[in-house]
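These notes concern the structure reproduced below.
A single protein chain has been omitted; all remaining protein chains appear in their positions.
Right, chain A next:
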């Protein structure tokens, strides 16, 4: 029998040729899990947070199944920044390396599929259903399904998202230093983004895309700094391959810009945790304790869906969740 380790090694050999850029794209794993197999943990979502948890769990010989639909939220962005050792690296490259390292652990399996439903069963296990109608059983479930950005319905916005329409100054602000910058937001959020963008450029304006909604104090500060507020609704972002050049307004006026900061609303990418009964916070994040356990026992969550959005935080909370679940598994083992 060819072990998973051999798979990885062999495919890595193949990847050293000019043909294949990345080892994990050189073959596809066939789902051969027996329906009766009981996993210690099923991780739903195998991006940064899920893989980080799998690394910790795999190193403790936990039987882990990762089910991932491979749609990380940062897939549109060409480079990821502000994560030590991987600054400026393409997101796909970080996750390919992560998968390569994590799947070396013999007890960790990874399948590309989408999870449709999770049921609690009478005997303290969870039944995870995939869209292919396969069922997998586990003692613990860890959600790492991330968030979904509700992109604004403005022509050109989606094309520029992650490239020149940016949600976070920490991730991509440094690359935009001194550029002509617009803050596309209103109220407290606009003021917050304005503060964060101020060290990076003086060429700033605020686009509220409708009536401005600032406190008197905020308004005074904005005026004092000489920053223009444009309230006219936006009809289009003109761009070339995602690089924005011009904002067009409803009255046909326009504004030349090089970068736009915009943080659209987010929702949980998966509503399965809510269906299971997990509570959300007021901000719409999944409520977890300091061990990353949700309000339902043995259901954990990590990454964007619970915490500040960054690759570093996703990896940190994933690692913490892995540790906490393993600790619980060890305790269960010692009791019986």
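The definition used in the following text is that contacts are C-beta pairs under 8 Å (C-beta built on N, C-alpha and C of every residue); 3 or more make two chains touch, one makes a residue touch a chain; residues count from 1.
The criterion applied here is as follows: contacts and distances are computed from a predicted model.
Taking the options "Sorbitol/mannitol transport system permease protein", "FAD-binding molybdopterin dehydrogenase", "Thioredoxin" or "Lactate utilization protein B" in turn, only "Thioredoxin" matches the UniProt protein name of the chain that is not displayed. For the chain left out of this panel, the touching residue among A:30, A:122 or A:216 is A:30. The set of chain A residues touching the chain not shown comprises 1-2, 4, 6-7, 10-11, 13-15, 17-20, 23, 25-30, 32.
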